[in-house]
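Got a structure for you, written out below as structure tokens; questions coming shortly.
Only one protein chain is missing; all other protein chains are in place.
Moving on, here comes chain A:
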């Protein structure tokens, strides 16, 4: 009772990275709150799935396995979570800010009348003093997120309603195993007691999923292009440089919208968050929506024709010049210096 819960997403039998990241954060929160960490997995053929989950320090893994529960649809997953949360009364519940978590989370919060904060970038435990009602709340979940297009950072709390729910995007939290030997309990749910036939009114008739081919999240070096790259041809130069120095290519939202790069390469508030050791920003002006996704890069090189571009405030090296001119020179000089 009153524990921290994490909803674990499943794709092709594997627990999603974002869920493992949330388990890592959930373990930390449970330690701070001196309570247990519980995970819930809903899907089909889930035999042995707890082995992927427990090493993250999970005390109880709830499993709802039924062939109708995969692929994900809204209503049956909602029904299971709403009833389980009603019985177990978690104080904190976390989900990935994915197309599943952002479909499921609001539905659950609406049913339970509990507050939900989307796309949190930080979660910590803290107290709150309600001066108006002269009331002190101990150990609340501070849900910290950018708002207003990333121009402000808000700390949200749910003083009275439980669970305190939050979603977090993939790549925002660190993933870290607590102990390979960590031992928790497994509890199988009797699915029939949780869902009804009407919960299956939406059927998936076709599905084409691809494993994300691009892995910018874990790349050590990222060369990112913005609208200022100017053309798809110029964007190809970024790929050339990436090939030569061993990097991945990322893009700002403006570059994706302009058709220079695929959405899966998007970095920033509505894309992925990255922390590479080197980030080369090409033709990126440095809107806060973009920098929110790259500001923790260890080193930043900014290439821009505008010497006053906001991105330069994040940069260790500023190169004022045209991509079409600078990138080929970088390639040439790299080759000469590594001969």
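Throughout what follows, a contact is a pair of C-beta atoms (placed from the backbone, for glycine too) under 8 Å apart; a residue touches a chain by one contact, two chains touch by 3 or more; residues count from 1.
Assume contacts and distances are computed from a predicted model.
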{"item": "Protein name as given in UniProt for the chain not displayed, \"Inhibitor of KinA\", \"Antagonist of KipI\", \"Electron transfer flavoprotein subunit beta\" or \"Metal ABC transporter ATP-binding protein\"", "value": "\"Electron transfer flavoprotein subunit beta\""}
{"item": "Selected residue (touches chain absent from view) among A:115, A:184 or A:250", "value": "A:115"}
{"item": "Residue of A:83, A:102 or A:187 in touch with the missing chain, whole complex considered", "value": "A:102"}
{"item": "Chain A residues touching the omitted chain (full complex)", "value": "11, 71, 73-75, 78, 98-99, 102-107, 109-111, 113-119, 128, 142-143, 146-161, 201-212, 221, 245-246, 263-264, 269-270, 277-278, 288-289, 299, 301-302, 310, 312-322, 325-326, 329-330, 332-334, 336-338"}
